[in-house]
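Quick one: structure below, then a few questions.
Only a single protein chain was left out; the remaining protein chains are all shown in position.
Up next, subunit A:
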Amino acid sequence: MHLFDTLREGASFGAEELHLSDALIERWTSLYPDDPPDGRMPAGMIAVATMRAYSSLVVPRPPGNIHGSQRYEMLRRPAVGERLTTRIACAGKELKRDRRWVHFDTETVGEDGIPCFRGRMTILWAA
């Protein structure tokens, strides 16, 4: 279990791959029908890549964590069909007014290894 006291700043959790398949895009647009079918990843799917990496790689986690803030830097929208790789690392942690906050940095690259987007998520850690 990754507890607040044992998470280490700078620790890398590895990488997670995501195929932007037609089926995945169809699932997304079933939730958000207004996202344009322009052959590129809808911008909100940044969250699919980064949260899948977090969910898959930062495990096990205490139940009840809460997402506090999020920053995304979009560099380009990948093409549908592209395979993405997202890396995640612990960027730091802090205790403020008895609340445990943990920061994670994510970076997602395309098949050419060039970054598509980056993120920093801050989580209120439950234990």
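Assorted remarks:
In this section, a contact is a pair of C-beta atoms (placed from the backbone, for glycine too) under 8 Å apart; a residue touches a chain by one contact, two chains touch by 3 or more; residues count from 1.
Basically, contacts and distances are computed from a predicted model.
The complex appears with one chain absent; UniProt names that chain "Acyl dehydratase" among the candidates "Sarcosine oxidase subunit beta", "UvrB/UvrC motif-containing protein", "Acyl dehydratase" or "FAD-binding protein".
Of the candidate positions A:L3, A:M74 or A:A127, contact with the unshown chain belongs to A:M74.
Mapped onto subunit A, contacts with the missing chain fall at residues 24, 27-28, 30-32, 34-36, 38, 42-44, 47-48, 51-52, 54-56, 63-77, 120.
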